[in-house]
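Missing here: one protein chain of the complex. Every other protein chain is in place.
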Amino acid sequence: MTKQLHKVCRELLESGKVQVIIGYGQKDRGQPPHPVFITSPEEVEGLVWNDQCVANLTTYLTRKEIRALGKPAIIVKGCDARAIVVLQRESQIDRSAMVVIGMACNGVGEPRLAKCAACDAHVPAHVDITIGEAVSEPVDPERRYNDLNVFMTQSTDERMDYWQDELERCVRCYACRQVCPLCYCERCVADKNRPVRFSTAPTLKGNYAWHITRAFHLAGRCIGCDECTRACPAGINLRLLNLSVARAAENAFGYRAGLDPEAEPVIGSFSTQDKESFIK
Amino acid sequence: MVMNIYKPDLMKVLQVRQQTGDVKSVRIAFEDPARAAEFSFRVGQFGIFSAFGYGESTFNICSSSNWKDYIEFCFRKTGAVTEALWQIEEGDTIGFRGPYGNSYPMEEWEGRDLIFLGGGIAMPPIRCAIWYALENRDKYGHITVVYGARTTRDLVFQDELDEWAQHERTTIIRCVDPGGETPDWKGEIGFVPNVLKKAAIQARNAVALVIGPPIMIKNTLPVLSDMGLAERDIYTSLENRMKCGVGKCGRCNCGPVYVCKEGPVFSLEQMKHLPNDF
Amino acid sequence: MTHKQPHPDPDMTTFEPKIVAYVCNWCTYLGADLAGTNRLEYPPNVRIIRLPCTGRIDFNLIVKAFETGADAVLVSGCHPGDCHYTSGNYHARRRWTLFRELLDTLGIEMDRIHFTWISAAEGRKWQQVITEITEKTRQMGPYLAYKRICRVS
Partner (left out) sequence: MSTIIGGQVLRDMVNDWIGDGKRVGGPGYVGNHLILYRWLHRSDELLLESYPRPHNSIKEFLFPSHEKLYHYKIDGQHIELSEAVLPDAQQIIFAARPCDAASLPILDHVFNWDYRDVFYNRRRSLTTVVTLACQDHDAHCFCTSVGGGPDDERGSDAMLFALGQDQYEVRCFTDKGKALFEGKLEESTRVGKVGPGPERRLDLETVREFLKTDFESPLWERQTLRCIGCGACAYNCPTCHCFDITDEKVGSAGVRMRSWDSCQMAMFTVHASGHNPRSRQPQRQRQRIYHKFEIYPSKFGEILCTGCGNCSRVCPVGLGITPVLTAIQEEQAARAGTGAAQEAGREKVDQ
């Protein structure tokens, strides 16, 4: 697949169709692949593709430093590609001004990332070029949200104790926000002080308010690429919070983010027939 | 007593004057008489002012160091803290930490002509130096003040500008940006650099202090060089974002200096050693 | 550090729960007002915070209420179809559906958060809802887990 990728990228650069390839490079074999920005055809050999290419590169599509490099081609896995669908639906990117290269993927990460166990996007959708083959079969919600279902068997007190221990380690480095392709706000609510919506100090109170806000501002938008969980230096399992909101959106409104570019965003729209069993 | 360098002194608000639509100047005095007695500062230093419940902000102390019974600061309403400070009235209590930073080398400037160039809200950091110079009038040569603002309503300390004009060997030039004048405006019309060029002040033995928005400083420096001022005779005060004021929090670090410790007052010559990072 | 929550059994009678009610200005607030004008008695434990519409009731406010010591939170507004801004309550309903799941995952006690529709004419329902919530919260005792979150900081 790497050979094919080099050929495709060289053509794109030489034809001038794109000015930069956002892909994975691995200069030092001892370290995992990292994002690179290839601007000249001879550098294309530096691109790699293996099951260590875990980063979701779409987070760079909304950055001014990267936009300044010109029209991009971006290499995505199946889960990453869904972020492009949401970014397009939220008019943050001009989908026609980029070339999306989808790589067939059978799971990444060493040990294999949790998201890959229930992946139904081995073959990326809504991409311009697909490289490699894989088989994508649908996954039933039971298996998709298995981690969450297992976690929810604990009692409320046990869950509260679990999160108090976990969120105590958060030091508010905001890696979960900076690595997320859908956290693209110019100035995050955490950085505003008129009013100060929640404490910016890494106290337990501030951390609860921050992680609730982060998870809920991605309600019906998070595509489950789990970059936040991978990037967290304190090892907090943010995946559970994202799954919780995603499962609610699927159960209540049959909605999953990033699948259909035409679908109405779940929080942005409403239906008069929505169920309201919890409202007295 | 273990010194908590981050704890402010409590200050009683003596007087609040509204200078313009969004600028106020506030006089404060130490609540603790012992602190009031031992407190001293040099013109050009700044302090960090607290609005409890909101936070702290950095402003120059704009009163002369010779005035012992109060210190004054001036601010524009732009953010959370300044909006809170906007509500204070006489008798309230706010916090003050300082004095921090270096100061104008008034001793070095003795015997020299002084040119003060201020733009918009930058008059307060200059005002303290002007009052200090006027109070030691014989030590300094000719004093020229060129003070510009966008419109006539944006000029700060206008009453004091008139008072300064009474002093001998002192020239006060006020100007407003083109279109900012009112029909009865007697001052100059134009930007500070052009007004300065037009005023054609002889600068043989002069020292200049330029404070204002970066655009004004950039355009004024060449004019001053043309007038024959050496780079070491042109001073400015950098406006870096600051938090601790005591050289710990790393915010104001610009090249080899911590602006809150080795600055904010720099000569143009010193600024040549700073990277383009402020 | 395990944060085992000691079983709350303070003396039942003396504990006065603090309840925060975020209400929409056009229906529930008028409903509460109607309860007042009709001299309908209801426990004074509720602190009413008026907002233009349930659509404006940000999820952060529910967290903020617990942060400042609330033992229960009520969010109430116009019945679907009555909204002064036509669709505020529909959006709110969708938001609460997802938000409840997130809080539940975080181990927040969901029976301390109540959602109701109360129209301007339902003064009696307002009285009944507040009385019911106050009693229920009094049984559950103060919300020690969240108080510990805020105190531990």
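A, B and C are the chain letters, set down in written order, and residue numbers restart from 1 in every chain.
The rule is simple: a residue touches a chain if its C-beta (ideal position, glycine included) is under 8 Å from a C-beta of that chain, and two chains touch if they have at least 3 such contacts.
Everything numeric here is computed off the predicted structure, so don't read it as measured data.
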Candidate in contact with the missing chain, chosen from B:33, B:183 or B:250: B:250
Contact residue for the chain not shown (choose from A:66, A:79, A:123 or A:212): A:66
Residue touching the undisplayed chain, where the options are B:54, B:70, B:86 or B:185: B:54
Residue numbers in chain B that touch the chain omitted from display: 2-8, 10, 52-57, 76, 78-79, 82, 91-93, 95, 213-214, 239-241, 243-244, 246-251, 253-256, 261, 275-278
Residue ranges of chain A at the interface with the undisplayed chain: 25-28, 30-37, 42-43, 45-46, 55, 59-60, 63-66, 69, 169, 171-175, 177-179, 187, 191, 196, 199-203, 227, 230-231, 233-235, 237
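Note that only the chains that are shown with their structure count from here on.
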Approximate Å spacing (C-alpha centroids) for the pair chain A, chain C: 34
Averaged-CA centre spacing for the pair chain B and chain A, given as whole angstrom: 49
Of all residues in chain B, the ones touching two or more other chains: none
Multi-partner residues of chain A (at least 2 other chains): none
Residues of chain C touching chain A in the complex: 1-5, 59-60, 63-64, 67, 80-81, 87, 90-91, 93-110, 114-117, 129, 145, 148-150, 152-153
Contact set on chain A toward chain C in their complex: 148, 151-152, 156-165, 168, 197-199, 201, 203-206, 208-209, 212-213, 215-216, 219-220, 240-241, 244-245, 247-249, 252-253, 266-267, 269-272, 274-276, 278-280
Contacting residues of chain B [partner chain A, same complex]: 55, 79-80, 83
